[in-house]
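Here the structure comes first, spelled out in structure tokens, and everything after it is commentary.
Missing here is one protein chain; the remaining ones are kept as they sit in the complex.
Should a chain be cited, it is by its letter among A, B, C, D, E and F, assigned in written order, with residues numbered from 1 in that chain.
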């Protein structure tokens, strides 16, 4: 009914492929990186990754297991 | 038997698409935003999002993983 | 063997549709409201909802994710 | 090989239908009531229910979600 | 390759039917009893049961939900 | 591409059947024993078992539920 409304929740993140995203995990860690690939479980492949908070760390490439994701947002 | 009773629990939230909803997550975070899409796992796509509580934050767009949802309510 | 014994556990709650129910969640929250719809996962749609305890709150309409339910009772 | 040995674990509780059972939940709550119905997930329908321990409470009818059950015993 | 090696892990416990077993649950409770029936989820039916530790208790018959089992051993 | 690389993660543990393995559980317990059988859920059947740490204990035979396993290693 609302125009341009995506059909599935995952579609909105899918549109962010190749762009920077913010991800919060269930253990409280906050992560930013470029979204390269995702699937329906919310398994996420990020590049140029920053882990934020008390355990700051950088990764060139990171695979996040979907069941650890709390929420994700295009930045 | 009761008139206008929805068939499935999800239907009630489905009717709130395009409107503002309140969501409480299992980690205690409380979120409000405009519901753009949802699915049977309660994966939720929100726009114009406010994370409330001690970690206040705003997102233009947020994908919430359904298994982290405690409950949700049209506002 | 016992007369009028329901076949499935869910049937007993199903009979409470349109009536007030009490629900306790795994995080300890206690909720009362009118049961509008339920499914086999125990996803619950309530109307005129009171969240009890330390975080008292009211909702016109609430969708509870079934996997957060500890137990439920017709009031 | 042992005589009268039930084939499935659930069968032993199934024989207790219409009788009083004791149920311990994963959150530590202990419950007694008359078993009206059960299914393979251990969803349980009890009547004349007593919640024991620090949060004593009585219910006429209670639906326990199976995945919260630690163990159950005919009394 | 090793002689008399069981094909499936469950087979070893299956051979203990009618005998005494020790079971440790994920919540730390330790239980002994005679194994009457088991299934592939490790749902267990025990007779003449002793719950050990700080909450000592006896049951004639006990159904343990398989997903609460840490490990089990024939005694 | 790499020579002798196993196809599935489980294959590496499968090769350890009849040999001693180390297993760490999600609750922190550390266990050693001879691996007799395993399946795709990582349900493990061990013989001549030592539970290490603060709750030292020995078992002739132990069935570990796969979903409690953190990791396992041939010794």
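Basically, contacts are C-beta pairs under 8 Å (C-beta built on N, C-alpha and C of every residue); 3 or more make two chains touch, one makes a residue touch a chain.
Small disclaimer: the values here were computed from a predicted structure and weren't measured.
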item: Which displayed chains the hidden chain touches across the whole complex; value: A, F
item: Absent-chain interface as seen on chain A, which is shown; value: 17-18, 25, 27, 29, 36-39, 43-45, 49, 59-65, 67-68
item: Interface with the undisplayed chain - residues on chain F; value: 1-2, 5-13, 22, 26, 28, 42, 66-67, 69-74
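Everything below uses one rule, namely that only the chains that are shown with their structure count from here on.
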item: Proportion of interface numbers common to chain C and chain D (over half same, under half different); value: different
item: Centre-of-Cα separation between chain E and chain D, whole angstrom; value: 19
item: Cα-centroid distance, chain A relative to chain D, in whole angstrom; value: 42
item: Residues of chain F engaged with two or more neighbouring chains; value: none
item: Topology of the chain contact graph, where touching chains are joined (line, ring, star, complete, other); value: line
item: Chain pairs that touch, as defined at the top of this document; value: A-B, B-C, C-D, D-E, E-F
